[in-house]
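One structure follows; several queries about it will come next.
With one protein chain withheld, the remaining protein chains of the complex are depicted in position.
In order of appearance the chains are A and B, and numbering begins at 1 in each one.
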Amino acid sequence: MIKANSKPLGEVFGFIENCKKVLVLGCGGCATVCQVGGEKEVGVLAQALRLKAGTEGKQIEFLENTVTRQCEPEFVDPVVEGLGDVEAIVSTACGVGVNHLVERGCPVPVFPGVDTVFMGSTLEHGEWAERCAACGQCVLHLTGGICPIARCAKNLLNGPCGGTTEDGMCEISTPENPVPCAWAEIVERMKQLGTLQELGEIQPPKDWSTARDGGPRRRVRADLKLDRQEQKVQS
Amino acid sequence: MAETTPEKTDGVEPETHAPCRVACPVRTDTRGYVDLIARGRYREAFEKIRQANPFPSVCALICHHPCEVECRRQDVDDPVALRHLKRFAVEQAREYRERARHAAEITHSETIGVVGSGPAGLTVAHDCINEGYAVTVYESLPRAGGLLSCSIPKYRLPEEALTPDLEDILALGVEIRTGVTVGEDVTLQELQEKHEAVVLAVGLSESRDLPLENHDHPDVLMALPFLCSVALGRPPQVRDEVIVIGGGNVAVDVARTCVRLGAGTVRMICLENEEEMPAWEWESREALEEGIEIIHRRGPTKVLIEEGRIVGVTVREVERVFDEKGRFAPTYHDDRLSTVAGQMIIVAIGQRANLDLLGGTPVRLAREGMLQFDAETMTTSEGGIFACGEVVTGPGSAIEAVASGHRAARAVLGYLRTGRAPVVEEEKLEAVEELPRNIIEKVKSIPLVAMPTLSPEERKRSFVQFELGYGEKDALAEARRCLSCAVGAVVDEDRCAACLTCARICPFEVPVVDEVARMVSETCQSCGLCVAECPASCITIKRFQDVGEIADRIVALLQDAGTEVTRVEIVCSRDAETKEKLQDRIVKADGEVLARVPVTCAALAGEVDMMKPFELGVKAVLVRRCRECLYNGASKRLAKRVGRTKEILDAAGVGGERLTLE
Partner (left out) sequence: MKSGSNLEKVLQAGHFALTAELGPPMGPSDEEIKQKMEILRGNADAFNITDCQTAVVRLSSIAAAIMLVQGGMEPVMQMTTRDRNRIAIQADILGAAAFGIKNCLCIAGDHQKFSAAGKLKGHPGAKNVYDVDSIQLVGILKKMRDEGLMEGGDPLDVAPRLFIGAAWTPMAHPLEFRVTRLAKKVAAGADFIQTQGIYDVERFAEIMVEVRNLGLHEKTAILGGVIVPKSAGMLRYMDSSVAGVSVPKALIKRMSAAGEAAGKDKKQARRNQSKEGIKIAVELIEQLRETEGVRGVHLQAIEWERAIPRIVEPAGLLPRPHV
């Protein structure tokens, strides 16, 4: 799922310091799971902002709410419609949530409470790692199920650069931030699978047009989506 | 227990209960009152006890405590000393109890007559008057209480323990007419005419005789009359060597009474071996401690008399006590005889009812000494005449008599409202499963707090209650041993994100997460660590339902303080030795005004709890852990949480150094 970090308190406070009433809006999806923006963290951020407002001599009221998922119209529309005299929203969802609130016609500014960092998995409680870069053309069948796009610092597609350390770490790895070499892992994995020889094949330059490089992406399932005409008929 | 699968309805697991409660004949919320004691709320603990049982004071001393037998703590070390804790709660509530006495309001014209003022009869009276019916109790003895007042020796149940229970019931407005023997002073028919319902709770008031050769000697006594005369202050002269025949609780009572009356040697003769002996294990152990000899597997045949005085009893060896089907059917080796010396014999081989009052009434007997009785409706063969207590259940303990009384009361009340005795079903409760092995290993052992007692030498000399009772410190320590069965974590499934946090941080590996987290009630220890960590804030602990959020408690305390509070302390209550330390309170010390909020585990304190006080102008917050946490990892997680909160406080301009962890 999507992972994020809390933004520094001072930064978030700076967004809303001139407001009188602010809604801290959490998300019950990924942001909850990665411990950054669920009901609990909404409470923590709201409380921290209250303290900050106090020390800054500002009178700001902070409301708290958490919706099931901020990326769905049905979940955010009631919030957007019921803002009353709320002057700004601080969203603790991933960046999708902020965009989506604006897209759904939120009449007041929406500020990010978190920095969205990556799509990844949980290594253990309190540690997550990037595992997919959403490049739009999966190569995992070529690389033993280990993604060189998401996990190699150089997106290499033809094997490890010369920077792999003896213990299989990437050249950018540091003791504070250990980064395993994805290619060392790929080689190890494919050796186990008995498919190492497949790596001998040269992978041509990748078509990045399906990734972010191709521009903002949209996904349409024609079999699920009714076009305007059909929608009219249905209603 | 493990073989029964709990019934499932709509995918929701049936509510389970602590096994102590399920084991109690009156379903006392044992865990509930122990928890209230642990939180210093003694009066509420007492009220919880009395809710199920109008004889809290009596049971605190003499209950055979089946609750302890089922206590899941015994798999870890020893069961929680529930009866001792009950006694503590009762003692703490003494004055409150006197102040709180009040008469019940009589709202019905129908009245109820109860024959017998033992625990069963008085329970009926108590329950019925509380429903607005006037009750008259007829007691043939000169004082109320039945066997509680005249057969249980004072060293086990002193008068001052029985009195408050009786006073409570009398205060409700129950009329107890002592010295009135139904069948002699008034007839059953007269009672029937006077009352719309009559309850026979006459108990088993007579001792069974043993027709031995020479048993008519004046120094051959019957147990109940003997105990009764001691209780009424007219103890018979005991001889130097006394032989007590029987191995039940009454026999032990008799033997120990004889020791206290000055007998030099007391010997009990019983058919059974140590394990089979019907007396409670602790009763016979205490008897042995007091120097009483117990001669097992012997049956008396003859009282030996020389020169008109008893010199002993001839006994034969027992071949077996029970037949293949486990029924009482003793056989003997008639050729293996021996003599037990003694100058006085007291027969304590069982009790029976005196049903003389039924003479000439239509109430039918089933077999000798037993009523014809419908246990489902608690009625005799005669409509409007009910029965309860030992006269229908056979010999049992006080709490069983109370349970029987509750059922009879329900039957009577139903009968008075509808004209027909309803079927009164026993309250069925599902006990939580046994503690699994892996949990037993994870639960930290805490030694049982021993009940201070008089030494056997001291107690032999008097009828003084030999258990001295827990002090407050003892009671709190013992109450905290409770595992809080079946009141653990509950997940709001609608909000659960299945993030696995609870499963990963639980010291007991309780949660199972598939679509959502599910808390396995038999393993949860109600520590609450998951509540503090859940990112969806979707877990609650049943045990803490009435406690409230820590932050809210702090706010309330500061609002009530009436003065500026300088410091808030969130304190683990596990080291508390007085109830004052268990209450949210304002403390003034060294020029500081502290607001102290005790919690069952400091790791329950969340970031918001630690930050809230600063919003309210408090200068410092202290979180204090106990000396040795019961929950693996809780202390470390708390330290990390405090560290994070300090960073937030720094960022907020409050200053992280104002938050400290001890």
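The definition used in the following text is that a contact is a pair of C-beta atoms (placed from the backbone, for glycine too) under 8 Å apart; a residue touches a chain by one contact, two chains touch by 3 or more.
As the structure is a computational prediction, the values presented were derived from the model and not from experiment.
*Asks:* Going by the stated contact criterion, tell me the shown chains that border the hidden chain.
*Replies:* Touch partners of the hidden chain, whole complex considered, are A.
*Asks:* Among A:121, A:137 or A:165, which residue is in touch with the absent chain?
*Replies:* A:165
*Asks:* Write the list of chain A residues that the hidden chain touches.
*Replies:* Spelled out for chain A, the touching residues are 153-168, 171-172, 181, 183-184, 187-188, 191, 196, 199-200, 202-206, 208.
FYI, only the chains that are shown with their structure count from here on.
*Asks:* Compute the distance, rounded to whole Å, between the mean C-alpha positions of chain A and chain B.
*Replies:* 57
*Asks:* Hey, which residues of chain A end up touching chain B in the complex?
*Replies:* 8-10, 28-29, 32-33, 35, 38-41, 43-44, 47-52, 54-56, 66, 122, 124-125
*Asks:* Which residues of chain B touch chain A once you look at their complex with the stated criterion?
*Replies:* Interface residues on chain B, with respect to chain A: 495, 497-501, 504-505, 534-538, 606-608, 611-612, 614-615, 648-649, 651-654.
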